[in-house]
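Below is one structure; the comments refer to it alone.
Every protein chain but one is kept in place in this view of the complex.
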Amino acid sequence: MNPVLAVRGLEKRFGAVVAADALSIDIAAGQRVSLIGANGAGKTTFVNMVTGYLKPDRGSIALDGVHIGRRSPRSVARLGISRSFQVPQLFIELTAAENLAVAVSGMHATTLSLHSPAEAPGRRDKAIELLQRFGLANLADRPISELAGGVRKLIDIAMALVRRPKLLLLDEPTSGVSAEEKFATMDRVIHAVAPDAATIVFVEHDMEIVGRYADRVIAFYSGRILADGSPQDVLRDPEVRRYVTGGAR
Amino acid sequence: MVFPVIAVTLFGRVLPTWTLSLATIAASNGLVALGIVVLARTGNVSFGQGLFFAAGGYGVALIANNWGITDAAAQMLIGAACGGLLGLVIGPLIARYSGIFFGMLTLALSMVFYGALVKTTVLGGSDGFNVVRPSLFAISFVDPREADFMLYAVSVVTTGLAGIAATILFRSEFGLASLAVRENNLRVEYLGISANRIITINFVIAAVFAGASGAFALMAQRHIDPQFAYWTTSGEFVFIAVLAGYQSVSAVFVASLALELVRSFSNLYLPNTWQLVLGVFLLAVILFLPRGIGSLWIRQRRKSAGVSAETSAVEEGAPS
Partner (left out) sequence: MYLFLTIVLDGLIEASWLFVVALGLTLVFGVLKILNIAHGSFYALGAYIAATAVTIAAAHSLPPALGFVAMLISVALIASIVGLLLERGLLKLFYGRDEVVLLLVTYAVFLILEDTTKLIWGVNPIYASQPYELFGNVEFAGLYYVGYDLLLIPAAAAIGLAVWFGLNRTVMGKIVLAVIHNEEMSVSMGVRVNRVYAGAFAFGVLLAALAGALTAPKISMQPGLSSDVIILSFAIVVIGGLGSVEGAAIGAVLVGLARATSVHLMPQAELFMIYLIMAAVLMFRPEGLFKRETARRI
């Protein structure tokens, strides 16, 4: 079966820093992949390149056989890759429902209507339904500026779901969530995401989360892939323990 | 929404002459400022609307003098078309800039136009030239009072319709996406929406409004000169927009009218101080009403919805 995402020989340098060094990765439909690695190992750079925010110096990226390495974030999003962000990227003066309404109107058409109301019943229903899935429907009419960080994180993910992406990239979905709540939050995310996105890549620092939710783990170290395989194998790998997880486990 | 426009138009019949021309100018300036507000909802402030204002004015004046089109309604449409066409050329080039660079670039372009107009002797150079009194639907107005009322009616109706259109626009899908561009244009792109395109369309709308307004200013003065494009003219339009805030369409016209009243009263009683009064006024508004005078009635609505400023301050302080 053809992979959803096929990355070949991807390279990116920032001056002397190598952020991606001949990366080749295939991600198959239905996989739930976790990217791990220390800060600066190149995880977010990888996500930024796949979504078109950064242009690779060399190498190719293909989504379902379509080359996307030179495309803009907008074009990549239209082709079927969505992402959430480490720091939620929301419209903070708008309400939660309005945030999702923008996403919904972006899905419907390339030309936005100049006259039909943004919160027409059909569109608002879709927005509320998404919020409901994350258990946030009661906050629909609150501006983002009044919502706590954890809630913003979930809304950020909900917005990424609107297009029903072929590939969903989540950048540290549980960062900033307390240790007691992290499993509950991740359960909620996995559950809410399931109807719209089957193939998920998530960047994660917490090895308990990785072990519990990923069915494949890719460990990064200074722009290279250190290990790639099942969570059991990768997390037990001596090099990974030395350079990534710090030998704690 | 149409009734207030009709009411204000008919009200002109009982207004004294001096208020008629004052209200005409206020409506016409309000139209440019409304365009700035439309554009400001994407987070970009244009300091060069004088460019489109002048383009509209000169376009109408040239067509009137060369081809004899003096109909007020036609002139308004010609002005709007001139402004809009120029906006279509410049909009796509300028949409990728933001913040202070957007402002500077619009300013620079308007000053290029100003410089070109001053130099063009065919158009009268810095003195400009005159045009004939406008007519309406083949009726020419000999009585100056009737002529003033005709102009008042055309400008109030046009501006009123523009206001209604803007209100619909603000509530639309596109209007919401425009606000989203202001808040976070990167996320807008990541949602598959073109932020540049949204800015361009808003830019063209603002240019159309400014062009139509240039036609009214021309009809009111029956004279045009490069001052239409000078940066202080643009500055005044921005002033009205800031005074109004970007939340309410009606606030734009209130602000414009307030400005004209202040101008004529200080001209009457305190010569050479109206800019001073204006400056103090502007500082006070920025300091005490950062969202413009429109927030006086918009804020009321929010409060009644049970949302207070205190809760937001507390929650924003929470760790995220």
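We call the chains A and B, going by the order they appear; numbering starts again at 1 in every chain.
Rule of thumb we're sticking to: a residue touches a chain if its C-beta (ideal position, glycine included) is under 8 Å from a C-beta of that chain, and two chains touch if they have at least 3 such contacts.
Here the structure is a predicted model, which means the values were calculated and not measured.
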*Touching the left-out chain: which of B:Phe174, B:Phe216 or B:Trp274?*
B:Trp274
*Residue of B:Leu62, B:Leu77 or B:Leu105 touching the missing chain in the full complex*: B:Leu105
*Given the contact definition stated above, which residue among B:Tyr58, B:Tyr152, B:Phe216 or B:Phe239 touches the chain not shown here?*
B:Phe239
*Considering the whole complex rather than only what is displayed, give the residues of subunit B touching the chain that is not shown.*
45, 93, 97, 99-101, 103-105, 107-109, 111-112, 114-116, 118-119, 125, 186, 230-232, 235, 238-239, 242, 272-276, 278-280, 282-283, 286-287, 290
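In the analysis below, only the chains that are shown with their structure count from here on.
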_So in the complex, the part of subunit B that touches subunit A is made up of which residues?_
168-169, 171-177, 179-180, 183-184, 186-194, 198, 201, 305, 307, 311-312, 315-316, 318-320
*Which subunit A residues qualify as touching subunit B in the complex?*
51, 72-74, 77-78, 82-83, 89-94, 98-99, 101-103, 105-107, 110, 112-119, 123, 141-143, 145-150, 152, 159, 162-163, 176
